[in-house]
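The complex appears here without one of its protein chains, the remainder shown in place.
Then we have chain A:
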């Protein structure tokens, strides 16, 4: 059976709804994420910023912001390991299923709680501190809803499956599905069997990624890691580029 035929078969088992949710939506979300960022970077470099509100208020931000950001960084690393590394790889490295799961659940729960706690502080601050609230746009509010829903669902899925329930090995269903998206052989069947909270988490994440390029979250993509290697003082010639933007096509300077 060829790969394409297999895809068709499994797709048929998943039904139209399954195809829409686990094949069409991921690719749509991915396309909007990538192209959206390209468009935003070309069109709105000036708006590409963290829009920090530290000037208005520092007491709550000092606790909430690092809590949230470091938490979400650990969550990100956890997702990279959990979704991208196949189970056979960790097994080959000598990490058994039980020890992997205990580590992942513990770290994931701690990081998730930190993230959610930080987010709660930040949202409380955003609502109660006058200047911060008046600097909050509708776009921000929608982003906060989407972000909070995604994180809360993710944490809920972990807690529900591992602490309340007997544990769920997402590396047999969710992770292969995630990889199948990027190997262009999407397998919606894998996802149809996952617990509801996992499916909701994945759905909300896809919606969040589709909205990502149009929110203030873009600052993540320009995380300044280049700072570690560049020289301290930047010199730039006035003549290389007149004005801050590169000239539009057809308007380049000659000579």
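Please note the rule applied: a residue touches a chain if its C-beta (ideal position, glycine included) is under 8 Å from a C-beta of that chain, and two chains touch if they have at least 3 such contacts; residues count from 1.
By our rule, contacts and distances are computed from a predicted model.
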item	value
Among "2-oxoglutarate ferredoxin oxidoreductase subunit delta", "Electron transfer flavoprotein beta subunit/FixA family protein", "Peptide/nickel transport system permease protein" or "Nitrate reductase", the UniProt name of the subunit that does not appear here	"Nitrate reductase"
Per the touch definition above, residue among A:70, A:144 or A:214 touching the missing chain	A:70
Touching residue (missing chain; options A:94, A:224 or A:250)	A:224
Missing-chain contacts mapped onto chain A	45-46, 48-56, 58, 61-62, 65-66, 68-70, 130-131, 134-135, 219, 222, 224-228, 230, 232-239, 242, 244-245, 253-255
